[in-house]
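Below: the structure, in C-alpha coordinates.
Left out: one protein chain. Kept in place: all the others.
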Amino acid sequence: MSMQHYGYGEVHGPRAGEMSRRGFMRRMLGVGVGILSIEFLAGTLAFLWPNIREGLGGRLTVGTAASIATNYPEWTEGLAYIFQSKIFVVNVPAAKARVEGEGEVSQPVGDPGTDVSSDIPAVDRSVLALYRKCPHLGCQVPQLCDQSQWFECLCHGSKYTVLGEYRAGPAPRGMDRFVVEMEGDTYVINSGEIEDGPPVGTVTFDDRDSQLIPHCAA
Amino acid sequence: MTIEKRPNATADKTAPSQAPQVPTIERGGGPKLPGPPGVPGTERFRLLAYVKQESMVRVDKRPDETVLTWPHLLRAEFLMASLITMLLVITSFFIQAPLEEMANAGNTPHVAKAPWYFLGLQEMLSYFNATVVGVLFPPLYFIGLMAIAYIDRSPYKAARDRKLVWIFFLCLMVGGLLVTFIGSFFRGPGWNWVWPWEGLFFTL
Partner (left out) sequence: MSFLVRAVRESALWRSLFRQPYPTTSRTRALAVMNNVFLHLHPVRVKTHAVRYTYTFCLGGISFFLFLALTVTGVYLMFFYVPSINRAFQDIQTISNSVAFGDLIRNMHRWAAHLMVLTVFLHMIRVFYHGAYKPPREFNWAIGVLLLFSTLWLSFTGYLLPWDQIAFWAITVGTQMATYAPLASTESGFILLGGIEVGQETLIRFYVMHVIAFPLIAAILLVVHFWRIRKDGGISGPV
(Lines give C-alpha, C1' and ligand atoms only; values in the text may rest on other atoms or scores of the structure.)
Protein backbone atom coordinates (compact mmCIF):
# COMPACT_ATOMS: atom_id res chain seq x y z
CA MET A 1 0.00 0.00 0.00
CA SER A 2 1.58 3.25 -0.98
CA MET A 3 0.53 6.84 -0.84
CA GLN A 4 1.87 10.31 -1.27
CA HIS A 5 3.22 12.11 1.76
CA TYR A 6 3.59 15.85 1.53
CA GLY A 7 7.16 15.75 2.79
CA TYR A 8 8.52 12.30 2.04
CA GLY A 9 6.91 11.63 -1.28
CA GLU A 10 5.74 8.10 -1.85
CA VAL A 11 5.52 6.15 1.40
CA HIS A 12 4.59 2.54 2.12
CA GLY A 13 2.56 1.33 5.06
CA PRO A 14 -0.95 1.31 6.36
CA ARG A 15 -3.11 4.40 6.09
CA ALA A 16 -3.90 6.21 9.28
CA GLY A 17 -6.42 4.17 11.26
CA GLU A 18 -5.48 0.94 9.54
CA MET A 19 -3.36 -1.77 11.01
CA SER A 20 -0.19 -2.98 9.42
CA ARG A 21 0.32 -6.67 8.87
CA ARG A 22 3.12 -6.64 11.40
CA GLY A 23 1.01 -4.76 13.89
CA PHE A 24 -1.76 -7.28 13.42
CA MET A 25 0.60 -10.19 13.98
CA ARG A 26 2.01 -8.58 17.07
CA ARG A 27 -1.40 -8.01 18.49
CA MET A 28 -2.46 -11.57 17.74
CA LEU A 29 0.67 -12.82 19.44
CA GLY A 30 -0.29 -10.85 22.51
CA VAL A 31 -3.80 -12.20 22.46
CA GLY A 32 -2.47 -15.73 22.01
CA VAL A 33 -0.10 -15.45 24.94
CA GLY A 34 -2.93 -14.00 27.02
CA ILE A 35 -5.27 -16.86 26.17
CA LEU A 36 -2.55 -19.41 26.87
CA SER A 37 -1.85 -17.90 30.27
CA ILE A 38 -5.50 -17.99 31.20
CA GLU A 39 -5.72 -21.58 30.03
CA PHE A 40 -2.65 -22.43 32.03
CA LEU A 41 -4.12 -20.89 35.18
CA ALA A 42 -7.50 -22.52 34.70
CA GLY A 43 -5.82 -25.83 33.95
CA THR A 44 -3.75 -25.56 37.11
CA LEU A 45 -6.84 -24.88 39.13
CA ALA A 46 -8.66 -27.81 37.56
CA PHE A 47 -5.65 -30.04 38.10
CA LEU A 48 -5.46 -29.12 41.77
CA TRP A 49 -9.19 -29.42 42.27
CA PRO A 50 -9.59 -32.26 44.71
CA ASN A 51 -11.86 -35.05 43.59
CA ILE A 52 -10.76 -38.04 45.55
CA ARG A 53 -12.99 -37.78 48.55
CA GLU A 54 -12.61 -40.23 51.36
CA GLY A 55 -15.06 -40.39 54.21
CA LEU A 56 -16.94 -37.14 54.02
CA GLY A 57 -18.04 -36.47 50.49
CA GLY A 58 -19.96 -39.60 49.53
CA ARG A 59 -23.38 -40.96 50.48
CA LEU A 60 -23.26 -42.19 54.03
CA THR A 61 -25.82 -44.65 55.36
CA VAL A 62 -26.72 -43.82 58.94
CA GLY A 63 -29.35 -46.53 59.61
CA THR A 64 -32.99 -46.70 60.59
CA ALA A 65 -34.48 -44.87 63.56
CA ALA A 66 -34.65 -48.18 65.40
CA SER A 67 -30.99 -49.00 64.77
CA ILE A 68 -29.86 -45.58 65.91
CA ALA A 69 -31.96 -45.85 69.06
CA THR A 70 -30.41 -49.23 69.82
CA ASN A 71 -26.91 -47.90 69.24
CA TYR A 72 -27.44 -44.78 71.27
CA PRO A 73 -30.61 -44.74 73.43
CA GLU A 74 -30.10 -41.11 74.47
CA TRP A 75 -30.95 -40.20 70.88
CA THR A 76 -34.62 -40.74 71.70
CA GLU A 77 -34.21 -38.22 74.54
CA GLY A 78 -32.86 -35.51 72.31
CA LEU A 79 -29.08 -35.85 72.48
CA ALA A 80 -27.40 -35.83 69.10
CA TYR A 81 -26.21 -39.12 67.65
CA ILE A 82 -22.59 -38.61 66.69
CA PHE A 83 -22.09 -40.24 63.32
CA GLN A 84 -18.58 -41.00 62.08
CA SER A 85 -17.42 -38.49 64.69
CA LYS A 86 -18.08 -35.65 62.22
CA ILE A 87 -21.86 -35.30 62.11
CA PHE A 88 -24.61 -34.66 64.64
CA VAL A 89 -27.69 -36.62 63.64
CA VAL A 90 -30.40 -34.73 65.53
CA ASN A 91 -33.74 -36.32 66.36
CA VAL A 92 -35.65 -33.06 65.97
CA PRO A 93 -38.90 -33.84 67.90
CA ALA A 94 -36.95 -35.37 70.77
CA ALA A 95 -34.46 -32.49 70.84
CA LYS A 96 -37.25 -29.93 70.96
CA ALA A 97 -38.91 -31.83 73.82
CA ARG A 98 -35.56 -31.88 75.61
CA VAL A 99 -35.15 -28.12 75.37
CA GLU A 100 -38.71 -27.47 76.46
CA GLY A 101 -38.32 -29.86 79.39
CA GLU A 102 -34.99 -28.25 80.30
CA GLY A 103 -33.11 -31.49 79.89
CA GLU A 104 -35.90 -33.88 80.90
CA VAL A 105 -37.84 -35.80 78.27
CA SER A 106 -40.96 -37.49 79.61
CA GLN A 107 -41.90 -39.01 76.28
CA PRO A 108 -38.84 -40.28 74.39
CA VAL A 109 -39.24 -40.17 70.62
CA GLY A 110 -38.15 -43.51 69.18
CA ASP A 111 -39.09 -42.81 65.60
CA PRO A 112 -39.11 -39.17 64.53
CA GLY A 113 -40.46 -40.04 61.07
CA THR A 114 -39.42 -39.57 57.49
CA ASP A 115 -39.84 -35.84 56.90
CA VAL A 116 -36.27 -35.11 55.92
CA SER A 117 -36.65 -33.11 52.72
CA SER A 118 -34.80 -29.82 52.76
CA ASP A 119 -37.96 -28.09 51.50
CA ILE A 120 -39.49 -28.48 54.95
CA PRO A 121 -38.41 -25.85 57.52
CA ALA A 122 -35.79 -27.29 59.85
CA VAL A 123 -38.06 -27.12 62.94
CA ASP A 124 -40.59 -29.40 61.31
CA ARG A 125 -38.16 -31.96 59.99
CA SER A 126 -37.63 -35.37 61.54
CA VAL A 127 -33.89 -35.50 61.39
CA LEU A 128 -31.14 -32.94 60.87
CA ALA A 129 -27.54 -33.76 60.00
CA LEU A 130 -25.40 -30.94 61.45
CA TYR A 131 -21.74 -30.73 60.52
CA ARG A 132 -19.69 -30.67 63.70
CA LYS A 133 -17.07 -28.35 62.22
CA CYS A 134 -17.73 -24.99 63.82
CA PRO A 135 -18.38 -22.39 61.11
CA HIS A 136 -16.25 -19.95 63.08
CA LEU A 137 -12.76 -21.39 62.77
CA GLY A 138 -13.38 -25.07 62.37
CA CYS A 139 -13.11 -26.62 65.85
CA GLN A 140 -15.17 -29.70 66.54
CA VAL A 141 -18.38 -28.79 68.36
CA PRO A 142 -19.06 -31.02 71.38
CA GLN A 143 -22.33 -32.74 72.39
CA LEU A 144 -25.20 -30.62 73.78
CA CYS A 145 -24.25 -28.65 76.85
CA ASP A 146 -26.19 -29.80 79.91
CA GLN A 147 -26.72 -26.35 81.40
CA SER A 148 -27.97 -24.58 78.29
CA GLN A 149 -29.14 -27.37 75.97
CA TRP A 150 -27.14 -25.65 73.27
CA PHE A 151 -24.19 -26.77 71.21
CA GLU A 152 -21.30 -24.73 72.54
CA CYS A 153 -17.96 -24.60 70.79
CA LEU A 154 -15.14 -24.55 73.33
CA CYS A 155 -12.60 -22.86 71.10
CA HIS A 156 -14.00 -19.36 70.99
CA GLY A 157 -17.39 -19.83 72.59
CA SER A 158 -19.79 -19.83 69.64
CA LYS A 159 -23.22 -21.16 70.63
CA TYR A 160 -25.90 -22.86 68.58
CA THR A 161 -29.33 -24.28 69.34
CA VAL A 162 -30.29 -27.92 68.83
CA LEU A 163 -31.31 -26.93 65.31
CA GLY A 164 -27.88 -25.44 64.70
CA GLU A 165 -29.10 -21.83 64.73
CA TYR A 166 -26.58 -19.21 65.79
CA ARG A 167 -27.12 -17.62 69.20
CA ALA A 168 -23.84 -16.21 70.49
CA GLY A 169 -20.12 -15.97 69.92
CA PRO A 170 -17.87 -15.05 67.00
CA ALA A 171 -19.26 -17.48 64.40
CA PRO A 172 -20.56 -15.91 61.17
CA ARG A 173 -23.66 -18.15 60.85
CA GLY A 174 -25.40 -21.22 62.23
CA MET A 175 -23.94 -24.71 61.97
CA ASP A 176 -23.58 -26.06 58.46
CA ARG A 177 -25.66 -29.11 57.58
CA PHE A 178 -25.93 -31.99 55.13
CA VAL A 179 -28.86 -33.07 53.04
CA VAL A 180 -30.61 -36.13 54.49
CA GLU A 181 -32.51 -38.56 52.30
CA MET A 182 -34.66 -41.60 52.93
CA GLU A 183 -33.94 -44.99 51.40
CA GLY A 184 -36.93 -46.95 52.61
CA ASP A 185 -36.83 -46.23 56.33
CA THR A 186 -33.08 -45.77 56.38
CA TYR A 187 -31.54 -42.31 56.80
CA VAL A 188 -28.85 -41.55 54.27
CA ILE A 189 -26.63 -38.47 54.43
CA ASN A 190 -25.42 -36.95 51.22
CA SER A 191 -22.19 -35.57 52.60
CA GLY A 192 -21.03 -34.23 49.26
CA GLU A 193 -23.40 -31.35 49.67
CA ILE A 194 -22.86 -29.00 52.57
CA GLU A 195 -25.50 -26.36 53.11
CA ASP A 196 -24.41 -23.17 54.83
CA GLY A 197 -25.94 -22.74 58.25
CA PRO A 198 -28.82 -20.30 58.71
CA PRO A 199 -27.70 -16.65 58.90
CA VAL A 200 -27.24 -14.87 62.21
CA GLY A 201 -30.61 -13.71 63.47
CA THR A 202 -32.58 -16.74 62.34
CA VAL A 203 -34.82 -17.75 65.23
CA THR A 204 -37.32 -20.49 64.53
CA PHE A 205 -37.12 -22.29 67.85
CA ASP A 206 -35.67 -21.70 71.31
CA ASP A 207 -35.36 -17.92 71.69
CA ARG A 208 -33.84 -17.89 75.16
CA ASP A 209 -31.45 -15.03 75.83
CA SER A 210 -27.85 -16.15 75.92
CA GLN A 211 -27.10 -13.70 78.79
CA LEU A 212 -29.71 -15.26 81.05
CA ILE A 213 -28.76 -18.91 80.98
CA PRO A 214 -25.73 -20.80 82.29
CA HIS A 215 -23.22 -22.13 79.78
CA CYS A 216 -20.51 -24.73 79.34
CA ALA A 217 -18.27 -22.45 77.29
CA ALA A 218 -17.70 -19.05 78.83
CA MET B 1 36.93 1.44 60.78
CA THR B 2 39.01 3.36 58.32
CA ILE B 3 37.08 4.32 55.29
CA GLU B 4 38.99 5.40 52.24
CA LYS B 5 37.17 8.12 50.50
CA ARG B 6 37.35 8.51 46.81
CA PRO B 7 39.20 11.60 45.73
CA ASN B 8 36.31 13.58 44.36
CA ALA B 9 33.96 12.44 47.04
CA THR B 10 31.15 14.82 47.77
CA ALA B 11 28.34 15.24 50.20
CA ASP B 12 24.80 14.02 49.77
CA LYS B 13 22.20 15.78 47.73
CA THR B 14 19.92 16.56 50.65
CA ALA B 15 22.29 19.26 51.76
CA PRO B 16 22.19 21.64 48.83
CA SER B 17 24.58 24.07 50.43
CA GLN B 18 27.31 21.49 50.14
CA ALA B 19 26.13 20.31 46.76
CA PRO B 20 28.91 18.89 44.68
CA GLN B 21 30.66 20.77 42.01
CA VAL B 22 29.71 18.47 39.23
CA PRO B 23 32.70 18.46 36.94
CA THR B 24 32.01 19.71 33.49
CA ILE B 25 32.73 17.15 30.89
CA GLU B 26 33.35 17.28 27.25
CA ARG B 27 31.68 14.96 24.87
CA GLY B 28 33.10 11.47 25.19
CA GLY B 29 35.00 12.37 28.28
CA GLY B 30 34.40 11.80 31.94
CA PRO B 31 35.74 12.82 35.29
CA LYS B 32 39.32 11.77 35.45
CA LEU B 33 40.54 9.47 38.13
CA PRO B 34 44.17 8.98 38.91
CA GLY B 35 45.72 5.96 37.25
CA PRO B 36 48.26 3.66 38.81
CA PRO B 37 50.76 5.81 40.68
CA GLY B 38 53.75 6.91 38.77
CA VAL B 39 52.44 5.94 35.38
CA PRO B 40 51.53 9.14 33.64
CA GLY B 41 48.96 9.13 30.93
CA THR B 42 47.06 6.15 32.26
CA GLU B 43 44.18 7.96 33.96
CA ARG B 44 41.06 5.89 33.86
CA PHE B 45 37.62 7.18 33.14
CA ARG B 46 34.67 6.48 35.31
CA LEU B 47 32.14 4.55 33.31
CA LEU B 48 28.39 4.96 33.38
CA ALA B 49 28.49 8.10 35.42
CA TYR B 50 25.74 9.94 33.62
CA VAL B 51 22.34 8.57 32.88
CA LYS B 52 19.81 10.73 31.13
CA GLN B 53 16.70 11.18 33.18
CA GLU B 54 14.41 10.22 30.29
CA SER B 55 15.99 6.79 30.03
CA MET B 56 14.27 3.56 31.10
CA VAL B 57 16.07 3.41 34.39
CA ARG B 58 15.47 6.37 36.61
CA VAL B 59 18.45 7.03 38.75
CA ASP B 60 18.67 9.81 41.29
CA LYS B 61 22.37 9.44 41.49
CA ARG B 62 25.01 12.07 41.95
CA PRO B 63 28.59 11.47 42.84
CA ASP B 64 28.39 10.02 46.33
CA GLU B 65 30.77 9.34 49.08
CA THR B 66 31.57 5.71 48.53
CA VAL B 67 33.73 2.94 49.87
CA LEU B 68 34.88 -0.29 48.32
CA THR B 69 32.53 -3.25 48.69
CA TRP B 70 35.52 -5.43 49.39
CA PRO B 71 36.29 -5.14 52.25
CA HIS B 72 33.81 -2.73 53.84
CA LEU B 73 30.45 -4.22 52.91
CA LEU B 74 31.62 -7.80 52.85
CA ARG B 75 33.09 -7.42 56.30
CA ALA B 76 29.76 -6.19 57.65
CA GLU B 77 27.90 -9.00 55.95
CA PHE B 78 30.27 -11.63 57.22
CA LEU B 79 30.04 -10.29 60.74
CA MET B 80 26.25 -10.27 60.70
CA ALA B 81 26.06 -13.77 59.22
CA SER B 82 28.36 -15.09 61.93
CA LEU B 83 26.42 -13.40 64.69
CA ILE B 84 23.09 -14.71 63.45
CA THR B 85 24.50 -18.22 63.04
CA MET B 86 25.78 -18.12 66.58
CA LEU B 87 22.53 -16.80 67.91
CA LEU B 88 20.60 -19.47 66.04
CA VAL B 89 22.77 -22.37 67.13
CA ILE B 90 22.83 -21.28 70.75
CA THR B 91 19.08 -20.68 70.85
CA SER B 92 18.38 -23.99 69.17
CA PHE B 93 20.70 -25.76 71.55
CA PHE B 94 18.89 -24.53 74.62
CA ILE B 95 15.30 -23.95 73.56
CA GLN B 96 13.30 -26.90 72.36
CA ALA B 97 10.82 -26.39 69.52
CA PRO B 98 7.33 -27.36 70.69
CA LEU B 99 5.71 -30.65 69.75
CA GLU B 100 2.44 -31.82 71.26
CA GLU B 101 0.58 -35.10 70.82
CA MET B 102 -0.21 -36.32 67.36
CA ALA B 103 -2.95 -34.45 65.50
CA ASN B 104 -6.42 -35.63 66.39
CA ALA B 105 -9.42 -34.12 64.65
CA GLY B 106 -11.70 -35.45 67.39
CA ASN B 107 -9.88 -33.78 70.26
CA THR B 108 -10.45 -30.06 70.10
CA PRO B 109 -8.14 -28.00 72.26
CA HIS B 110 -9.75 -25.51 74.61
CA VAL B 111 -8.38 -22.67 72.64
CA ALA B 112 -7.30 -23.01 69.04
CA LYS B 113 -4.94 -20.34 67.83
CA ALA B 114 -3.47 -19.69 64.43
CA PRO B 115 0.32 -19.06 64.15
CA TRP B 116 1.33 -15.88 65.95
CA TYR B 117 1.55 -13.64 62.88
CA PHE B 118 -2.13 -14.33 62.17
CA LEU B 119 -3.29 -13.79 65.74
CA GLY B 120 -3.94 -10.12 65.12
CA LEU B 121 -6.30 -11.14 62.36
CA GLN B 122 -7.91 -13.75 64.58
CA GLU B 123 -8.32 -11.21 67.35
CA MET B 124 -10.02 -8.81 64.94
CA LEU B 125 -12.32 -11.61 63.82
CA SER B 126 -13.81 -11.50 67.29
CA TYR B 127 -14.59 -7.78 66.95
CA PHE B 128 -15.89 -7.43 63.42
CA ASN B 129 -18.04 -9.22 60.93
CA ALA B 130 -16.20 -12.35 59.89
CA THR B 131 -16.65 -11.80 56.18
CA VAL B 132 -15.12 -8.36 56.35
CA VAL B 133 -12.11 -9.28 58.43
CA GLY B 134 -11.56 -12.79 57.17
CA VAL B 135 -12.02 -12.16 53.48
CA LEU B 136 -11.51 -8.51 52.69
CA PHE B 137 -8.79 -7.71 55.13
CA PRO B 138 -5.92 -9.98 54.02
CA PRO B 139 -5.96 -8.99 50.33
CA LEU B 140 -6.51 -5.35 51.25
CA TYR B 141 -3.54 -5.50 53.58
CA PHE B 142 -1.10 -6.62 50.89
CA ILE B 143 -2.58 -4.53 48.10
CA GLY B 144 -2.72 -1.51 50.40
CA LEU B 145 0.93 -1.97 51.35
CA MET B 146 1.94 -2.14 47.70
CA ALA B 147 -0.18 0.88 46.89
CA ILE B 148 1.62 3.03 49.48
CA ALA B 149 4.60 3.41 47.17
CA TYR B 150 2.40 4.53 44.30
CA ILE B 151 0.32 6.94 46.35
CA ASP B 152 2.93 8.71 48.43
CA ARG B 153 5.32 10.00 45.78
CA SER B 154 6.55 13.13 47.47
CA PRO B 155 10.32 13.32 47.34
CA TYR B 156 10.80 14.04 51.05
CA LYS B 157 12.49 11.46 53.16
CA ALA B 158 13.18 13.08 56.50
CA ALA B 159 10.60 12.48 59.21
CA ARG B 160 9.91 16.19 59.73
CA ASP B 161 8.79 16.57 56.12
CA ARG B 162 6.30 13.73 56.20
CA LYS B 163 4.71 13.80 59.61
CA LEU B 164 1.31 12.62 58.44
CA VAL B 165 2.48 9.42 56.69
CA TRP B 166 4.90 8.82 59.48
CA ILE B 167 2.22 8.88 62.13
CA PHE B 168 -0.25 7.00 59.97
CA PHE B 169 2.16 4.13 59.48
CA LEU B 170 3.10 4.21 63.13
CA CYS B 171 -0.55 3.84 64.12
CA LEU B 172 -0.91 0.96 61.69
CA MET B 173 2.12 -0.84 63.07
CA VAL B 174 1.33 -0.20 66.70
CA GLY B 175 -2.29 -1.24 66.12
CA GLY B 176 -1.16 -4.44 64.45
CA LEU B 177 1.26 -5.12 67.25
CA LEU B 178 -1.42 -4.49 69.83
CA VAL B 179 -4.03 -6.88 68.42
CA THR B 180 -1.33 -9.50 67.86
CA PHE B 181 -0.26 -9.16 71.47
CA ILE B 182 -3.79 -9.39 72.76
CA GLY B 183 -4.51 -12.41 70.60
CA SER B 184 -1.26 -14.05 71.67
CA PHE B 185 -1.06 -13.45 75.37
CA PHE B 186 -4.42 -12.26 76.60
CA ARG B 187 -6.77 -14.82 75.14
CA GLY B 188 -7.56 -18.15 76.73
CA PRO B 189 -10.25 -20.84 76.53
CA GLY B 190 -13.38 -19.63 74.77
CA TRP B 191 -11.30 -16.68 73.45
CA ASN B 192 -11.95 -15.02 76.79
CA TRP B 193 -9.68 -12.43 78.30
CA VAL B 194 -6.95 -14.02 80.40
CA TRP B 195 -4.10 -12.15 82.03
CA PRO B 196 -0.72 -13.62 81.14
CA TRP B 197 -0.04 -14.45 84.79
CA GLU B 198 -3.25 -16.46 84.95
CA GLY B 199 -1.98 -18.74 82.24
CA LEU B 200 -0.29 -18.51 78.87
CA PHE B 201 -2.10 -19.91 75.88
CA PHE B 202 0.57 -19.41 73.30
CA THR B 203 2.84 -21.71 71.34
CA LEU B 204 5.40 -20.74 68.77
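All chains are identified by letter, namely A and B, in their written order; residue positions are counted from 1 within each chain.
The criterion applied here is as follows: a contact is a pair of C-beta atoms (placed from the backbone, for glycine too) under 8 Å apart; a residue touches a chain by one contact, two chains touch by 3 or more.
In this text, all values refer to a predicted model and were calculated from it rather than measured experimentally.
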item: Residue, one of A:P112, A:G157, A:P172 or A:P198, that touches the chain absent here; value: A:P172
item: In subunit B, positions touching the absent partner; value: 3-6, 12, 14, 36, 57-61, 64-74, 76-77, 80-81, 84-85, 88-89, 91-93, 95-105, 107-109, 112-118, 121-122, 125, 130-131, 134-135, 138, 142, 145-146, 148-150, 152-159, 162, 166, 169, 173, 203-204
item: Interface residues of subunit A (partner: the chain not displayed); value: 45, 48-50, 52-54, 56-57, 86, 133, 136-139, 155, 172, 194, 196
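Everything below uses one rule, namely that only the chains that are shown with their structure count from here on.
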item: Geometric centre distance via CA averages, subunit B-subunit A, whole Å; value: 41
item: Interface residues, subunit B side, partner subunit A - complex; value: 105-106, 108-112, 114, 122, 125-126, 129-131, 134, 189-192
item: Footprint of subunit B on subunit A - complex, ascending; value: 85, 136-140, 142, 154-157, 170-172, 217-218
